[in-house]
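Written below as structure tokens is the structure these notes are about.
Note that this complex is displayed minus one protein chain, with the remaining chains in position.
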Amino acid sequence: MSKIRVTVWNEFRHEKEEPAIAEIYPKGIHGAIADFLSECDDLEIRTATLDDPDHGIPNEVLDNTDVLVWWGHMHHDKVSDDRVAYIQKRVYAGGMGFVACHSAHHSKPFRALVGATGNLSWGDDCREIVWNLKPTHPIAAGVPDHFDLELEELYAEPFYIPTPDDLIFGAWYETGHIFRAGCTFTSGAGKIFYFQPGHEACRSFYNPHVQRIIKNGVHWAAPNEFGYAISDDAPFVHPVYKRDDK
Amino acid sequence: MSKIRVTVWNEFRHEKEEPAIAEIYPKGIHGAIADFLSECDDLEIRTATLDDPDHGIPNEVLDNTDVLVWWGHMHHDKVSDDRVAYIQKRVYAGGMGFVACHSAHHSKPFRALVGATGNLSWGDDCREIVWNLKPTHPIAAGVPDHFDLELEELYAEPFYIPTPDDLIFGAWYETGHIFRAGCTFTSGAGKIFYFQPGHEACRSFYNPHVQRIIKNGVHWAAPNEFGYAISDDAPFVHPVYKRDDK
Amino acid sequence: MSKIRVTVWNEFRHEKEEPAIAEIYPKGIHGAIADFLSECDDLEIRTATLDDPDHGIPNEVLDNTDVLVWWGHMHHDKVSDDRVAYIQKRVYAGGMGFVACHSAHHSKPFRALVGATGNLSWGDDCREIVWNLKPTHPIAAGVPDHFDLELEELYAEPFYIPTPDDLIFGAWYETGHIFRAGCTFTSGAGKIFYFQPGHEACRSFYNPHVQRIIKNGVHWAAPNEFGYAISDDAPFVHPVYKRDDK
Partner (left out) sequence: MSKIRVTVWNEFRHEKEEPAIAEIYPKGIHGAIADFLSECDDLEIRTATLDDPDHGIPNEVLDNTDVLVWWGHMHHDKVSDDRVAYIQKRVYAGGMGFVACHSAHHSKPFRALVGATGNLSWGDDCREIVWNLKPTHPIAAGVPDHFDLELEELYAEPFYIPTPDDLIFGAWYETGHIFRAGCTFTSGAGKIFYFQPGHEACRSFYNPHVQRIIKNGVHWAAPNEFGYAISDDAPFVHPVYKRDDK
């Protein structure tokens, strides 16, 4: 079977501008994600960042991407509408998967794909415990009942997303808040996974459970081997059954 | 209890341009819908059309609308983006309900609210049978297991919408097609109902079951008496629980 | 409109055997629930308990009940299978609503109605915060974003229920746990609501938000004015459409 072609996209500004962040993620967040994803033999990984030409995701890259992993935070508005429209088309009509990490809840592509603001409440970093609410889901494979994150950014309900297809993980925070931390959505031929841990100032992308979940998410979101063609249109159709058949 | 304020919006071009349509709906489709909705004592109804100033839905009208019923077909693109944005805000943040009739699957507000193209397959008018798939849902109250529509426009799967919150009605067509004909969605504080029957050249809005369903849909989509405020933003929050709480 | 006929069922043993519990709920938990429900003019309320003949719910009582509210804890096994079967039939075929409070997650009727063990993890009483995850749902009407319960029994994930129709409330506990605290399910013509707060040793049934939620739950679970008949059988049917129609 051919490999799943993954593009890991990162805003990559924090790491260049803030030494404390660069120390946590010396290769950038995209580098950290690419590193652990590369442990999977069936993935072929490339990275792209905001400041690359065409944000590193010209049509030919997206056309050859099966799953796009997205991390953005402070500069969502710098992402060109043209790239967002093409991502949306690739997901909807081409079945490209989309994995939205952490602050990508507010990214243009995520908002466009799920049709929601993605608004939430947020607060200072604190201890988080992630609970596994749907152990039968492929994204939860190998994930225990719960696991600890010593420090993560508080992302709290109310979280304004459409009713998810599946709610897989729930987050508990020391501050009294909870959050729907792992959710899936469908857009046409494409699958979308949102996962909350991954603040630039924390170390969640080094957590083995977080890594497992993102690996699972990438595999789950990938289009199947058969593909599925969707015309970006509303076609006129003729009867598939006629009274005088047979 | 105060009345539910309903605005019935109609493109209102077919009826002015095509005598055959005007004959079916002499007061316009909005007039026909308003007529049967006005049988409900708890509804206060006004109408608005594409060619009215601000399409008949300036901010002050939308601010005083609890449920917006929408019928559009050939001129979706004539609806100003500014009105769509305000509708979206009123639904999301203000809890205004939105009932999308028939070809409104392709209308700008519906597409914006559910984050999908709303694409479907369509074909010549034929006999349709509507099946009640969720009799416990308030929108199905008083609706039998199934009912007939002698002639409706064929709207067929694949229908590209997000996974609905509830699938209430399914359509069978003489041509061999089926369709998810009655679906609900959530957007922030607001509720959305899509219902398929209602082609301008057919007479479905005179069908008592269709009328019952749209009446039910309007009541279901209305915000509750308590309201619910959503800030169109992502607020910073402080702990609601502290270690040193008593 | 005729009133909604509510039967509040309680095991009613703790209150008779443990003075500390009797002090909290001097009229029994059923009495406390009946008290606040009776603030709603459209409800007609009766109570029933385990030690009543036929547990207070002979066929004629269930036949005249629109919504059955259930509280049980230590003596689930004392409830006769015959009563459970009749409850199940009344919900499934007759559309009687069922509101399961707290430890009713393990009651025979709840387990039969949702087809699951209802297993969960539990622990010592602690502080709980209830979060509103679906403000558009009728059961959440008038409920704020979150509210506090100073002391409730810890009920924690994993909670083994089918995927709920709607997840309305989520619970946060001081101990690091979370719980799907308010969930709905469908069984044939009937609606089911499970709500977690309500331990016999705590005072949650005096909390105005808990009261509001249970009031809402009763109204939501009630069958609609039209009723809906389901034969408890698999009927043979003839074509509703024939090639040579028309």
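Observations on the structure shown:
In order of appearance the chains are A, B and C, and numbering begins at 1 in each one.
Please note the rule applied: a contact is a pair of C-beta atoms (placed from the backbone, for glycine too) under 8 Å apart; a residue touches a chain by one contact, two chains touch by 3 or more.
Remember, predicted model here, so these are calculated numbers, not experimental data.
Considering the entire complex, the omitted chain makes contact with A, B, C. Only one of B:Gly31, B:Pro158 or B:Pro239 touches the absent chain when the whole complex is considered: B:Pro158. Contact with the chain not shown here comes from a single listed residue; of C:Phe12, C:Trp71 or C:Tyr92, that residue is C:Tyr92.
Within the complete assembly, residues 95, 127, 129, 134-136, 138, 141-142, 146, 148, 165-166, 172, 174, 186, 189-191, 224-226, 228, 230, 240-241, 245-246 of subunit A touch the chain that is not shown.
Residues 92, 106, 112-117, 119-123, 126, 154, 156, 158, 160, 162-163, 165, 174-177, 185-188, 230-243 are the ones on subunit C that touch the missing chain. Although one chain is hidden here, its contacts on subunit B can still be listed: residues 129, 131-135, 145-146, 157-158, 163, 166-167, 170-173, 176-178, 180, 243.
Throughout what follows, only the chains that are shown with their structure count from here on.
Comparing chain C-alpha centroids with the centroid of the full set of protein C-alpha atoms picks out B as the closest. In this entry, subunit B maps onto subunit C through a rotation of 180 degrees when their C-alpha atoms are superposed, rounded to the nearest 5.
The two sequence copies subunit A and subunit B touch through a face in which the numbers common to both exceed half of the numbers used overall.
With each centre defined as the average position of its C-alpha atoms, the distance from subunit A to subunit C rounds to 37 Å. The mean-CA centres of subunit A and subunit B are about 31 angstrom from one another, to the nearest whole unit. For subunit A, the set of residues touching two or more other chains reads 158, 163, 176-177, 243.
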